[in-house]
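Complex shown without one protein chain; remaining protein chains in place.
By written order: A and B. Residues from 1 in each chain.
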């Protein structure tokens, strides 16, 4: 039985085999045991062809744009802008932390980049004002998950590619959920700020001061406008938008803001290329894996199995959210999407859940999983930038996680929250 | 059950290809009394483009595959002959040509050029006839195509043709075409009505259709020669008959589906324009550079074009003869 490749894969994964090898080894071994040697070629060919794709090129391009944005300067300007708007509130820097993440999310598609760029700047600043270090690290980690929810988003590019969805539709569907997470976190901060008497970061800024701060942040803040405007206006495809974003980031950091020199460029390119190569190989292996998912009829088997539990779609979505949440505790969002989307998405589409809506549920849930203990990637990054212990941050982050779970349920049971923008713009039906 | 035929089409279950495969499966499984099972894989579950899937057919990991012209052109450039515009006048001629010796001649060439691995089983239809459609204006003469950003596949002939019409050929992958039309990355495309409607292109603003019917949307059905020859002769006969039934089904399916498609197109605000005989002649005239390009640059192009033209002439003569007897 070909379907045994799934438990075998799970064993390999838990043993610690890199995901990319597990996705090739488990199906390969079962095909071989089944005497289907000729299908090993199919496995290899999908690995190669999975990488050979134009839409996928958005990944290295957005990686590059993110690396460029991270090179100082740009992040600082975003934080100053956020501070001019919200610094005067009680718990000002905590609000600034969240708002900066929302702004940063429009430039970058990665939660890790958000945590490391904003955390290294804001955690020390918050500590100096009297916040505890664990609180500062926790709010940094909790708000960084907005990065891949508000477009652009690395994991949405992967989801769209592996499942044949429109990147533009997923990007547009992520806008409202991303803002909801941000506002939810701010609400929690407001409650805590009043109760624990959080400090105020700075005096209320006058409007001319705010004007100056937004002028300084103007060029970086233009990036999401260029990306989404260019896609919606037909100037370029999502993939090309990513290349334009990379070149734009290069131009503003080299020429306009002068926060980077030409000699740093090879390093930046190298980092982007290195990270991209890992992701691309993973996506290629996912396409191989998906082939065997088809050959083994796993979605049908899974559908029978799930429907035996209950046929109520609302209940099933609850179960799937629980499953995704648990998976997100142990696995990064990208690999989890690559492994689970081909198995789960067909089941729910068969039950009438809109494919874009399901994609958003999955992406947001697994992204929040990046900030959950024990294996949350951004917890580790937050620990590294703050020098606080992971377990300490993991406790402090719980109230913020609670609000993020509420957002997951809202977008699950009110499809209009995510679907309205893509529908109005004609990118989803 | 002794044999399993794994059949792949990159289109979806709304497509003519699926109709054809259903008929094939039904015939082969019934006629072989269950000795041959046919498994159908639609879409990109096993492989996602012509080069990749044909490679699978060549090594036997896929038994049956339907490729369109651009899929086969990378290996057999002369297969683009079917995409040369305005060579066949209607379905009746096309169906006679593609059921005749011309297919066998192509099969022998492909077998020879693929080291006896790729066997052309039949040529069907996948979506009727290719016509110009755009988001901008009514097109009644080649001059109206001037400057339009016309979507093409990344194959030489369609690009040469778009250029010959004065349009600007823009390569866009099929799954991205809806968004590209919607955002005006491209302004036109050359497709059949069933594909236009199954992809909901009118919703992306594609509302002007000109029925110039420049080329027949032929579909090449391949089988792994190794898998085919591994069957006993009796079973091979069943498979060959299965492909005949498949071909008939794909000839008929677009005709039936296009009725509803034209209605839906009109309901979505689409305008259909049928060019006059003179206008069609003008299109044909404007397309002349493509023939020179084909015979000049494609290996064996001259020979295959001549063969094709004579097959068309023979078919027309035969049909005219039949028709004149039928109306008496």
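FYI, contacts are C-beta pairs under 8 Å (C-beta built on N, C-alpha and C of every residue); 3 or more make two chains touch, one makes a residue touch a chain.
Just so we're on the same page, contacts and distances are computed from a predicted model.
Engineer: Leaving aside the chains you can see, what is the UniProt protein name of the one that's missing? Options: "Membrane protein", "TRAP transporter small permease protein", "TonB-dependent receptor" or "EfeM/EfeO family lipoprotein".
Structural biologist: Going by UniProt, the chain not displayed is called "TRAP transporter small permease protein".
Engineer: Which is it among A:169, A:272, A:345 or A:379 that touches the chain not included here?
Structural biologist: Reading the full complex, the residue touching the unseen chain is A:272.
Engineer: Among A:6, A:59 or A:383, which one is in touch with the chain left out?
Structural biologist: Residue touching the chain left out of view: A:59.
Engineer: Among A:332, A:354, A:388 or A:404, which one is in touch with the chain left out?
Structural biologist: For the chain that is not drawn, the touching residue is A:332.
Engineer: Which parts of chain A are in contact with the chain that was left out?
Structural biologist: For chain A, the residues touching the absent chain are 12-21, 24-25, 28, 40-41, 44-45, 47-48, 51-54, 56-57, 59-61, 63-64, 109-112, 116, 148, 154-155, 157-158, 235-236, 239-240, 243-244, 246-247, 266-282, 284, 330-335, 367, 370, 374-375, 377-378, 381, 384.
Engineer: Using the touch rule from the top, list residues of chain B that touch the missing partner.
Structural biologist: That gives, for chain B, the contact residues 51-52, 54-55, 58-59, 70, 73-75, 77, 114-115, 117-118, 147, 149, 154-156, 159, 168-171, 185.
By definition in this document, only the chains that are shown with their structure count from here on.
Engineer: Which positions of chain B touch chain A when the two form their complex?
Structural biologist: Where chain B meets chain A, its residues are 41, 43-49, 52, 55-56, 59-62, 173, 175-176, 178-180, 182-185, 200, 203-204.
Engineer: So in the complex, the part of chain A that touches chain B is made up of which residues?
Structural biologist: 38-39, 41-42, 45-46, 49, 54-55, 164, 166, 168, 231-237, 290-291, 294-295, 426-427, 429
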